[in-house]
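Quick one: the structure is below, questions incoming.
The other protein chains are all here in position, but one chain of the complex has been omitted.
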Amino acid sequence: MTFLERTTDIRRLRHWEGTIEADYIYTSGIAGERFFVALREEGRILAARCSFCDLAYLPPKMFCERCFAELTDFVDVPKVGRVEAVTLSHVDRRGNRLARPEPWAFVTFKGIHGGLLHRLLVPPDKARPGLRVRPRVHPKDVRRGTIADIEGFEPATP
Amino acid sequence: MTARISKWPGKELHADDLYQAKVTQVRFRPDAKYAWSAGEAMSRFLEELQQGRLVARTCRRCKRVLFPPRMFCEECFRPTDGWTYIRDTGTIETFSVSYLDRDARRIAQPILVGVVSLDGASPMMGMMHYFAEMTPDQIRIGMRVKAVWRPPAERRGSVLDIAYFRPLREGEA
Partner (left out) sequence: MIGAGMTLFRRRLQETGKELCYEAARMALDSAGLTLADVDAVVSGSAPDAFDGVHMKGEYLLDGAGGYRKPYVRVFTGGGTGVFSTIAGWWHVASGLADVVLVVNEEKMSSCQPHAQSVFAHIWDPILDRPLQPNLVWIFAMEMNRYMTVHGVKKEDIALVAVKNKRNAVDHPCAQLADPKITVEDVLKSEVMAWPVQRLDISPPSDGASAVVLASDEVIRKRRIKDRAWISGVGWCIDSTMWTDRDLYFPQYVARAAKMAYKMAKIGDPRREIDFAEPYDPFDYKELHHLEGLLLAKKGEAPKLTREGVTQRDGDLPACPSGGLMGVGNPIAATMGQKIGELFWQLTGQAGKRQIPHEVRTGVSNGWGDLMQYGSVVVMRA
C-alpha cells in the first residue's frame, strides 16, 4: 500500500482518549518568597534594585538578567501606578462566557522596570490606559502569600 | 576549584516546608485531555484485536514482518506493503515482577509483565503484556506462551482484549 491508498475518511480511524494528570506545587523561589511574604504580612509591593544597571525589577528577581549581578536590595514601589494597557475579558479560563466582562490591566510604576498584571477595579466602560491607580489588597487574615492577595488596582484619587 | 568553594548554592526544603505551605507557593492542576488518532496501522490493529486476531505489516524490501504494524518501514524508509496475520503464541523475551502499581503505590500481589515476541512476526518483534497462570518463581526468559483472549462481547479494540499470556501447554502448537 502506498501513502496514496490510505484511508481518507477519518471517521474510519479509531482514536484513543486519555488525560495527562499531574498536580503541581510551584515554590515562589528566593526572590519570590521575599515579595510574597512582604505582601502577605504587610501588604507591601517590593521591587529588586540592580545598582550597576540602575534598574529596579518588578516582580523582583534574585539576579539581574542584564549584568548577572546577584540582587539583594529590595525597595517598595511607589504608592500610585499607571495603567499601561487594558483588556476586557469576556470568557473565563475554560472558555465559558462571563456574566459581565472583566477588565484586566498591566500596571507600571515610576522608576520601576516591569510591572504587574492584575484586575482593574472599575466598570468595563471606564477601563482605559493612562489611569492613575493604586493596589487594593485583601484583609490580612485572608492573605496567603500569592498574587491573589492583591484584589486588584483601583483608581487613585489625587 | 571545587576544593576552594566552601558554600554550594541551593536552599534545601524539607517535605513539611512544601506540603504544609511553610514557603509561599501556588498549587495547580492542568486540565489536559487528549484524543490521540490511532492512524492507519493502529486503527486496523485495534479492529483486529476486537476480532481476536493479531495483524502485522510486511516490508518487501527487507522482508521483515513488522509487529506492531506500521505504515512505513523505519529501516528501509519506505511505505510497508501489505497486511498479514500472525499467531497469538510467542516467547517471553524479558519480564519484571512488579510490586508497584502505575502510581508507584505498593501492591501485595505482584504483577507479572514483560515483552513477548510473537510467532509469525520477524524475530524479536513483540509487544508488552501481562503474564499469568504462572508464579514469580516459574516465569522465565524463553518460556513459550499463548494469549488468553477476553470473551468477544467484552472486547473493545484495545490491547486489553487480550487478558494476559499464559504458558503454552503440552500438545498446543
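Order as written gives the chain letters A and B; numbering starts at 1 within each chain.
FYI, a residue touches a chain if its C-beta (ideal position, glycine included) is under 8 Å from a C-beta of that chain, and two chains touch if they have at least 3 such contacts.
Being a predicted model, the structure only gives us computed values, none of them experimental.
Undergrad: If I consider the whole complex, including the chain that's not displayed, which of B:Gly82, B:Pro136 or B:Pro152 touches that chain?
TA: The missing chain is touched by B:Pro136.
Undergrad: Looking at the full complex, which residue from B:Cys62, B:Cys76 or B:Leu100 touches the chain that isn't shown here?
TA: Hidden-chain contact among the options goes to B:Leu100.
Undergrad: Take the complete complex as the reference. Which residues in subunit B touch the chain that isn't displayed?
TA: Per the touch rule, subunit B residues meeting the hidden chain are 1-3, 5, 8-15, 17-18, 23, 28, 30, 34, 36, 38, 42, 45-46, 67-68, 70, 74, 93-104, 110, 113-115, 124-130, 136, 141, 158-160.
Undergrad: To test your reading of the contact rule: which positions on subunit A touch the chain that is missing from view?
TA: Contact residues on subunit A toward the absent chain are 16, 18, 20-33, 61-63, 65-68, 70.
Methods note: only the chains that are shown with their structure count from here on.
Undergrad: Please report how many Å separate the Cα centroid of subunit A from that of subunit B, as a whole number.
TA: Using C-alpha averages as centres, the distance is 42 Å.
Undergrad: Which part of subunit B faces subunit A closely enough to touch in the complex?
TA: The touching residues are 11, 13, 18-19, 21, 23-40, 42-43, 46-47, 71, 79-82, 157.
Undergrad: Within the complex, which stretch of subunit A touches subunit B?
TA: Residues in contact with subunit B: 1-3, 6-7, 10, 12-28, 30, 32-33, 36-37, 40, 94, 144-146.
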